[in-house]
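Every protein chain but one is kept in place in this view of the complex.
What follows is chain A.
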Amino acid sequence: MAISIAIDNVTRTFGTVKALEGVGLKIEAGEFFTLLGSSGSGKSTLLKLIGGFDRPTTGRVLFDEQDVTDMPANRRPSNTVFQDLALFPHMSVGDNVAYGLKVKGIAASERNKRVDSTLALVDLAGFAERNVNLLSGGQRQRVALARALVMEPGILLLDEPLTGLDERLRQQMRDEFGRLHQRTGSTFVLVTHNQDEALSLSDRMAIMHKGTIEQVGRPADFFANPANDFVARFVGMERILKPERLERSGGDTVAVIAGERLVLPGARDVGEMGLLAVRPDRISLVNGHAAPGSSLAATVAGRQFRGRFFDFHLELGDGQKLDAEIAVEFASAWPEPGNPVRLEFAGGALVPVPPSRTAANRDT
């Protein structure tokens, strides 16, 4: 049965370093939840606390409303796929998968049945006798998954399990995770620094930064309503513009940038100090006439071929930089670097975001 997780005001300090600070989080039973963050954000520390490999300095961890803060890992109903997989090198594939069942005292006949069916579940039927050290990266990955899943865990913890795999294999294993989540119905908690993984797999996710949670929500929320400029950057809106000011006008927000007025229809109010996160796929380049109120003057600073599109590097009148992704078939007619253009912004091209709490956040 899937188990829900609650993190109640958890702080974890190592000496003077605060790895986690006042983190609160609720993960629903059966959810695929992702902790997304760069290294040092505290995501792995949080996963360790959930798995029972570490204790919070203050605060509580609850499984299904039960306090498990002081329960060691071997008694928790959670199982982990470790970052380095941690397959036992002195055991065969089958013995690796059977290990947890053996510890639990499950009889050999029942054990073998469960090992076989779990190996089949991860497409490794008939691999039980193999030496784990001679498997490919993808196969090792599957053994690690099987070893955890055979325990029928209420919670499956995945600690950056796709690092070290090549792109094709990542894609394949990512689909596998989604499929296994459907099949088992367990609560899955994935830790990753890869936003593609997080966006494609998660029911909900949390972006972590410097030991705190910046935003929790469904993947789409992070694009529509990023909590601040850090989050916007993290989900791929890498250019952030600083307008001269933001005003409310009716239901819309009006930004003043480089002396021009730009109406953002229906955009939310984030206060006067707000910034604008740029979605480069929603900007088009216009020669000559452009609708007033939805376009800005800019200069082409350069362009890069990116496969399906050209990445235009642009500079506004006040020196601020932004990028636009222009489909290849439209790009050939556009001016060479150094020439002026007008940028037309489709709805949602500029997302108002509040600045994040600490200035230091902008470095990342």
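The rule is short, and it goes like this: a contact is a pair of C-beta atoms (placed from the backbone, for glycine too) under 8 Å apart; a residue touches a chain by one contact, two chains touch by 3 or more; residues count from 1.
Just so we're on the same page, contacts and distances are computed from a predicted model.
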Candidate names "Methanol dehydrogenase cytochrome c subunit 2 protein", "Iron-sulfur cluster assembly ATPase protein SufC", "ABC transporter permease" or "Alpha-D-ribose 1-methylphosphonate 5-phosphate C-P lyase"; UniProt protein name, chain not shown: "ABC transporter permease"
Per the touch definition above, residue among A:34, A:80, A:118 or A:228 touching the missing chain: A:80
Contacting the left-out chain in the complete assembly, out of A:1, A:103 or A:346: A:103
Per the touch definition above, residue among A:14, A:88 or A:330 touching the missing chain: A:88
Those residues of chain A which, in the complete complex, touch the missing chain: 51, 53, 72-75, 78-80, 82-84, 86-90, 99-100, 103-104, 133, 147-148, 151
